[in-house]
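Here the complex is missing one protein chain, while the rest keep their positions.
Chain naming follows the written order as A, B, C and D, and within any one chain the residues start at number 1.
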Amino acid sequence: MRFLGLIIVCLTGALLLYGTGEFPDWGDPDSPASIHLSNYYIEKALEETQVPNLVTAVLADYRGFDTMFETAVVFCAGLACFLLLRDFKEKKERFYRHTPTGVILHVKNSKKILKTGKEFEHMDKDWVPADLIIKTVCRILIPFIQIYALYVVAHGDFSPGGGFQGGVIFGSSLILLAISYDLKTLIQRVKEKVLGIFAALGVLIYVGIGAICMFMGGNFLDYAKLAPLIPGDPHHIRALGMLGVEIGVGIAVTAAMVIIYINIVSAGRHDEGR
Amino acid sequence: MTISNNGVAKEEGNTKVTSLKSFFSFLITFILMFLSWIVLSGKFDPLLLWLGGISSFLVAYYFYDLLFPAMEPGYIKVFFRFIRYTPWLIWEIIKANFHLLYLAFHPRMKDLIDPHIITFKTNLKSDIAIATLANSITLTPGTITVTADQDGVFRVHAIDRESAEALPGTMLKKVAQVFGEEI
Amino acid sequence: MHWPIDLIVLTFVIFCAIGAISVKDLLGTTILFGAYSFMMCLLWAVMGAVDVAFTEASVGAGVSTVFFVAAVFRTSRRTKD
Amino acid sequence: MDILVVLFLVIGLFFFLGGAVGIIRMPDFYTRLHPAGKLDTLGIFAMVTGLAIYNLHHFSLEALLLCAKMFLIVFFVFLSSPTATHSIVDAGMRAGLRHWTKKKGKG
Partner (left out) sequence: MITFFLSIALGLCFLMLFALYRALFGPTVLDRLIGVNAIGSKTVVLLLLIGFLYGRVDMFVDIALAYAFLNFVAVLTASRYFHKRKGLYEESFMD
């Protein structure tokens, strides 16, 4: 059976390689892909949008619908992870740890919840104490990473990056908090509810900017119609609209990444860690 | 917005001092974040500067206790002493790296190396001093910190006898002097 | 102009891909997949597609490795075939 | 000036070469980490210094800020690389990997 699979794969590969012979050359100026739209983008984009980074102009302005639904897909991924994995059932077994000595109590099959205070605290089976060096270094690094992520979001117009990449980096800085301390620390700082609201809010910002353009009398996501609302140079209005959209994407992606991580790593119970 | 296992001392009674301290740590975090924003951005556009201000405010407001859990006035001195410590560390790293290069290119390497684990105890108290010492040990070739815990007990994996013998001496003294602790 | 780097990195990408599907241990596969993403990011950067390289570096190498490790952590490390 | 750049880059490459050879030749996991974690760090330091000097040929504020940005990478690597090394060693210790010693080194 595996041999048959190998033969089929090889045949398909050979067919595809045969098909590449008909392709235009690499970087051919007369290829169908680069005679219609690309020239227009390259010539007009800077003049029309005042955004130096062509990729951002294409992604957030000319093909704004595409990016909007991409953001919606990321949001849906977060939602799917939450709905499939989140487990609201009450735990049967509980673990308590005596803080001064480190003795672990294991309570089975009891509905009663012991009182936790200074002496005893909740803990989980998988919990290991956070490593001192990793903890300290991550504590120092995380704010710098976050400012870098926000920089990437804000400078989507000038340099590579944008909402998606910045959001992912911000999300992984929060994930780093969960890795270096434990999951409880992250959940205490950033509540689950807040994450859900933010994930929806990011998509809402994107759609809302588009809808405001519609109310102002333009097409959906036609940023030029926003000019009366915002003071400043009307030439830059498209760049400003793109900035708003990027911020929405960043918020949505950050929240979705953290939701996915939390739900996967604790199998939906949110209890790994103390 | 505090980390429970962070060792943040919560003294009851003088909440005013605590809030003042947290305000100072917020301020210093804000300034650091804004400086790094300027270095990253490299553009002095008013819109971008405003955005930088807002982002550094957000980071400093929500995560001020990460960078400086409890701001002490002595931290500024520690910072300058740390800057004076860095060139010595880099020189030490370069010096010792050539030793490791010699080991890596030696044809009879397996006769030269003799890996073993040593344990020693120090009296360092604060987290950041222990982490600095551990990272310095790791950066100086020939030795890697395996574990370092709250009590200041270090387990170090050394690649040969020579680099193991030099271990707790000068570097520990320098680090303790930087952070103002007893040896 | 940069075709030597292009060619070498492309070869490495193929090695990484073959390694990632032939290793039996799923954690090892995850790590090799991270290496594959690193190489892929380098390849995009050599070709001049800076934004794609950034996306690959942030999503492929960083977050997806984290998610895969988290998933392996909750399931098992064996493959069935 | 150019000589300095060439010197730094070649030194960095040499460190990287040492690290690569060490990774191949060392007998076990723990000893492999020694060249991997540290020679690479110094290699990055040397090479970024060389590139920053090259970048300062046309002196301006932007070039200076770009150099600062490059040294941000160095700062980051100097903090994160030993931590990653320590983390890997700790993982190996907890996983129960024996370390290579001279007496039973043949195995």
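Definition applied: a contact is a pair of C-beta atoms (placed from the backbone, for glycine too) under 8 Å apart; a residue touches a chain by one contact, two chains touch by 3 or more.
Keep in mind it's a predicted model, so treat the numbers as computed, not measured.
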The one residue from A:I169, A:L186, A:L221 or A:V258 touching the chain left out of view is A:I169
On subunit C, residues whose C-beta touches the chain left out of the figure
1-2, 4-5, 8-9, 12, 15-16, 19, 25, 27-28, 30-32, 34-35, 38-39, 41-42, 45-46, 48, 50, 53-54, 57-58, 61-63, 65-66, 69-70, 72-73, 76-78
Touch residues of subunit D, complete complex, unshown partner
2, 5-6, 9, 12-13, 16-17, 19-21, 23-24, 29, 32-33, 36-37, 40-41, 43-44, 47-48, 51, 54-55, 62, 66, 69-70, 72-73, 76-77, 80-81, 83-85, 87-88, 90-92, 94-97
In the full complex, which residues of subunit A touch the absent chain?
126, 128, 131, 134, 145, 148, 152, 159-161, 165, 169, 172, 175-176, 179-180
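Convention: only the chains that are shown with their structure count from here on.
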In whole angstrom, how far does the Cα centroid of subunit A sit from the Cα centroid of subunit D?
31
Separation of mean Cα positions, subunit C and subunit A [Å, integer]:
19
Listed in rising order, subunit B residues that touch 2 or more other chains are 36, 40, 134-135, 145
When you check subunit C against every other chain, which residues touch at least two of them?
none
Considering only the defined contacts, which subunit A positions touch subunit D in the complex?
131, 133-134, 137-138, 140-141, 144
In the complex formed with subunit B, which residues of subunit D make contact?
14-15, 18-19, 21-22, 25-28, 30-31, 33-35, 37-39, 41-42, 45, 62, 65-66, 68-69, 72, 78-79, 81-83, 85-86, 89-90, 93, 99-102, 105
The answer for subunit D against subunit A in the complex is residues 76, 79-80, 83, 86-87, 90
